[in-house]
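Of the protein chains in this complex, one is absent; all others appear in place.
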Amino acid sequence: MEFTVPIGPQHPALKEPISLRMTFEGEVIKKADVRLGYNHRGMEKLAEEKTFIQNLYLTERICGICSHSHTTCFAQGVEKLMEIEAPRRGLYIRTLTAELERVHSHLLWLGVAGHEAGFDTFFMYTWRDREVVMDILEALSGNRVHYSINTIGGVRRDIDEVQRKKILDSLGLLIKRTNYYTGIGVNEPTFVARIAGVGKLTRETGIALCAVGPTIRASGVVQDVRKDDPYAVYAELPFDVCTADSCDVLGRVVVRVKELLESYKMIEYLLKNLPAGPISVKAPRKAKENEVVSRYEAPRGENMHYIKSNGSDKPERLKVRAPTLANYPATLEMLKEGFIADIPLIFAAIDPCICCAERTVQMVDARSGEEKILTLAELRRYSIDYYKKNPIRKEAEWPF
Amino acid sequence: MAVLKTLLYLFIYPGFLFLLVYSTFCEWVDRKLYARFQNRIGPLHTGRSGILQPIADFIKLLAKEDIVPDAADKGMFRALPIFGLAIVMTAIMYLPLWHYDVSRIGFNSFPGDLIVVLYLLSLPTLVFFLAGWHSTNFFSTIGAARVLTMLFGYEVPLFLAVLSPAILAGSWRLAEIAQFYQQHPLLLLPNIIGFAVALICLQAKLERTPFDIPHAETEIVGGIFTEYSGKKLAMFRLMADIELVVGSGLIAAVFLGGFPGGLFGGFVYFIIKTLAVIFLLSLMRAVTGRIRVDQVVSFAWRYLAPLSVLQLLIVILIKGLFL
Amino acid sequence: MKIAAFLPELLRHLFKKPATIDYPFEKLEVPKDFRGTPILKPELCISCRACVRDCPAEAIEILTENEAEKKFKMIIHNDRCVHCAQCVESCPTDAMFMNQEFELATFDRHTLKASYVYVRATVKPKVPERNKVPEGGKTVTPAAPQTPQLPQPPETK
Partner (left out) sequence: MNDQEIIEKIKAGLKDKALDIQNPAPRRIFFRTDKVHLRETACFLKEALGCAYLATISGVDKGENFEIVYHFANQSACINLRTKTPRNLPHIPSICPEIPGAVLYERELQDMFGLVVDGIPDPRPLILPDDWPQNNFPLRKDWKFERPPEKIPGGK
């Protein structure tokens, strides 16, 4: 017997609204479909009405976890449009924040993966250790989530000797804990049994479906914007692109843990070789008519901003492609022939960061089996009518 | 006098009232331990160190709106929480706590009461299945199917593991088994494999991590409890807590030498031994992640069942050669 | 593969101090440069409206109270503020600063409005080119010195 179950838009495994419609046969998934748009905020349209400075903070709010990724991507694009170049110290601090953000995002992801597999202890420990890097970011930028450290033409805050020492000290702890989690990740049998061999994405399918980031790197494809198209100061940093060949969720865990270790190396290098000098240059308010494609390797994959200017202080067009969107077709492929129990893990393995929109609810009448699509207004009317007809009983209904 | 004693037994200790208080206390212990294993604080503000938090949660749930879905089988949907609660409350009557005489057969202690307790502990699983099935929600139905699938895995090893100490003691009566091990405490040692198997199976029966598959919230929302709310959910929560007490009491009676010492001694032993079992169960919950339902069945039949058969073999050998 | 690989770590944590704190009763300190709530120092504000122009959330309003007395009213809508501190950055006279306040939750949005009535200050802006007549900024040209007046205290805070 086949039946279709909506996973989302409200579901405990999903931290943001998205609808996955699954067709099961028993516990096995036969068909998977994705419906986006529950959280669409019209940012691309809004960006056309705001100045470049204002857009910096708007792009920051595309995502809470990779907020620095979007501002950096936008800021380096606008810097090219304005034909200015950020000073080296500014670029170093920008890269440092980017790598700290990657550390925090990957630790967060490890915890979420543990939680989706019902391994809450792992979740609590990783999130506790993530606080270390969150504290660093807070001290560095003045806030925990939206760092706002970028500005057009550099960064807004300098880093002093005390902070530098503190970050270097905390790194030791983070490296120790990450190595410990690597041991746990491959040793705890209940966890490994859940992630090994689950959510297969072959190299060829991954490439054909344009997957990005750790999702495709876990299928053995070397694709990393930091190496292919170096921005900021990545060209002078020593690091390797981490890949895995197992093509499953375990591989994605391994890639992310390896990337954590690479990030620690980079942070150490950046702090030890921090050049002196100014942190930003003054940016004009207006940009000449031009266009630019800005690419950035966010923790989840490639981030791309296409910015077109028209000579005013506002962009003519801002196109944002967040990495998660690129990974959806691949996710649907991975879900096929999986178990119900694997849905949260497979879906979490792309580290989804959902930014989309909609106002409809799909309702299935259990008796007739027919589907009704209700808009929010209709649903509200329906619920008001229901409670008018069936008032909540005031007297307690004690079952004894 | 005997009637009064029986009434006390049914309603105060270890019956209704004691169970209500002690099961919420056990939930608090479990939550606090789980939190401390995870380096968190755990419940803190309701009562001293949050000791009243489970009761507060219970009362809060009682006050919530109670929704019965249109498509559900209304009679069953309403009756099942009370039915389940009654079953687990009955089960504790047969634990040899107080008000029994080893030499005489009473209403709460008779040859074969071990089987009755095991049977009464199997019924809640059926209640969960029926609750999920009669909700007619997709997630509940999947949860219900998982409850039964899991039952096939852990039930047989649990029975085998619990029966082996009974065979060694030569009795099907809990009071006599306990008395046997109080007289020969060293004979508890050969049962260690059975104890481990029984603990794992109990964890599965209580549907706690790594076996919280029927209500795995990241997969099937609330599982069997998806449609339950308000008072009915409160009943189910209380039922799970009492099941925890009864299950650990059974393990303590069979594998840890029972509860000697009449009313007060038995009370103290009961608290200490059940808490020890609950500590182990909490540890197991903290140390593992959730596994898949097919993995439960294969794990149970590949490891637990052979281990419990091995335990049976050891017990039979000991009995045949030394006793 | 080990069985229960986490066990030693768990038992160790049983005797460790919890990593979490009892939040509303105990608080962690925020770092010194924390971006909290924007506050205006009215004695330094020259009403150039640079903050109004750059604020991404349209959280700052400057109204002219009295043209002749050069009296202005600035309203900071903290219910819209996104705490980016761009106003602090844009201000040519350092009249804006961020305090350490982060617990702003309230049942009433009106209590989050902070308004300041003040007489325009006569401070020399530190970045002159930022001050080139923005939209509607008639009052930007430095006014004649006037008798110093005590700034009015904020109406609500």
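Just so it is clear, A, B and C label the chains in written order, and each chain counts residues from 1 on its own.
By definition in this document, a residue touches a chain if its C-beta (ideal position, glycine included) is under 8 Å from a C-beta of that chain, and two chains touch if they have at least 3 such contacts.
Bear in mind the structure is a predicted one, so any value in this text is a computation, not a measurement.
In the complete complex, the hidden chain is touched by one of A:Val28, A:Leu168, A:Val293 or A:Ile384, namely A:Val293. When the omitted chain is restored, the residue from A:Ile62, A:Val233 or A:Ala326 that touches it is A:Ala326. Across the interface with the omitted chain, chain A contributes residues 36-37, 40, 42, 44-45, 80, 207-212, 222-223, 228-229, 290, 292-293, 295, 302, 304, 306, 308, 316-317, 319, 321, 325-326, 328-330, 356-360, 373, 375.
In this text, only the chains that are shown with their structure count from here on.
Chain-to-chain contact here is organised exhaustively, every possible pair of chains being in touch.
Inter-chain spacing, taken between the CA centroids of chain B and chain C, is 57 Å. Centre-to-centre separation of chain A and chain C, using mean CA positions: 29 Å. Spacing of chain A relative to chain B, judged by their CA centroids, is 42 angstrom. Among all residues of chain B, those that touch two or more other chains are 37-40, 286-288. Shown for chain C are the residues in touch with two or more other chains, namely 4, 6, 10, 19. For chain A in complex with chain B, the residues that touch the partner chain are 3, 5, 11-13, 27, 114-122, 124-125, 128, 188, 190-191, 193-194, 339-344, 366-367, 392, 396-400. Residues 33, 35-41, 44, 283, 286-288 of chain B are the ones that touch chain C when the two sit in their complex. Residues of chain C touching chain B in their complex: 4, 6-7, 10, 13-14, 16, 18-22.
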